[in-house]
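Some chains omitted; the rest stay in position.
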């Protein structure tokens, strides 16, 4: 869990993922000699802050978004949301501007309907703030801000250790509705003719999907993946002994929605551990569900 | 109307269009020997559940979506909408899960704001349900669920009988905002250099567009097609003796919106018969408007 803890600490709100990109590229450079197969690594200008790893002859691509929710400082320390963070009065935020490091608290004024922070001086316009991470681990759970989607990234990096054939795609801007997945879809389809995608991301604990009952395979959310592809995945899952749960929702979305609407006929399915305290500093995931997530991805990348 | 009746009976909600694809491919296989010209038929993996028919040297593509609205079963027989079906208490739904065929009724609980069905057992998560079809035909009208868009499909198949030059595109996911038209636009533009599209779909009876006054040519809805293209179409219509009505709306959309936003400069225009009882089990269309729709498409595919 040490790697996960490190990932949770990196500040990388949507549009400003550079620090995360650098961390992952460094990690790959140092670790890949221990991996079963050496991937081709695509990054740089034509990928903005995204990274693609290509192992062997890929049939399936795993998408893990590296951005997080957060806040942008507007004028006079007013805050604007990046994506959909929970608004909790007194919640700690961190960041940095031209005058130095920042640690501050959210101030909600429900009468005026404004979100501010209480920093002692005016923060530079456009400064991005993120939740202050406090990583907690117990026997059964891990808890921190940004498990969504540092766990999805972590899962992809576990998968990389033994992956023989497949693509791993680290994407940006997921929390704000996309901005990289359309060109990443283009790349994987045109360069590798890959038509199958899995979305390595974190979902919600609900009345139908509790903690500890396995990784969630989403049959739909606001996006409706092609049923014949989903059915193939569920069949593989059913034959395995890996604990999983079927999720059905009418709202919420992921990089899957962007793949869906892209000009490439790529099937997609969201598969990820469920969390409680979504989009707060206290996102919480059961360790068994994390384990099932890694196992399920290993299996599917072989069988699909 | 026998073909239309058959089309209305097929269960093919957005994302699960496979049965419809199979029916149409079979129909084409059996019927095309009677057609004036033999088309190239594109389908299979690179088209997901879509089909493209290419006749001669195409200048114009006709898009007809093969999916319908419906419901997905969530947990404990709760229902989630697929697209925008009308919610009518007691309305009959059909489907199938691992335990067998299902026929059930919608139960609306307006206090709790939930939609359920009253089936005797818990239906498999993710099962898709559609309206139970009851096809009705009178002197002037046809009535059934899913005239939107089985009539658009039927229209395209009538057109196929005598089409010399043109593309017919059967698309998926229209009722849920798209998911295939972007790559279909790519295909028709790159492979056939086609820059003109017509949307063979069903529209609404309104204060300006009554039953029986002809096929509606839509000047706009939530999407604004390029006026110079629309003007060319209206001129051709005005010179003909085919009854038509001009529609102007600020809401609603179609596959046209997806073509509009695709990375291809393809003009589009929505042309279809108007219906009442939209998105209910009782969609109703005047036979004269259907006739005018077929005639208008035949004319436009020649003249445009």
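Brief remarks follow.
Chains: A and B, in written order; residue numbering restarts at 1 for each.
Assume contacts are C-beta pairs under 8 Å (C-beta built on N, C-alpha and C of every residue); 3 or more make two chains touch, one makes a residue touch a chain.
Computed from a prediction, not measured in an experiment: that's the story for all the values here.
The complex is built from one repeated protein sequence; 2 chains are visible, and the structure file as a whole lists 3 copies.
Going forward, only the chains that are shown with their structure count from here on.
We define each chain's centre as the mean of its Cα atoms; on that basis chain A and chain B are separated by 36 Å.
Chain B contributes residues 14-16, 18, 45-49, 72-76, 80-82, 125-126, 128, 173, 176-180, 182-183, 185-186, 258, 262-263 to its touches with chain A in the complex. Interface residues of chain A facing chain B in the complex, by the touch rule stated above, are 195, 206-208, 219-220, 223-228, 230, 246-250, 260-265, 267.
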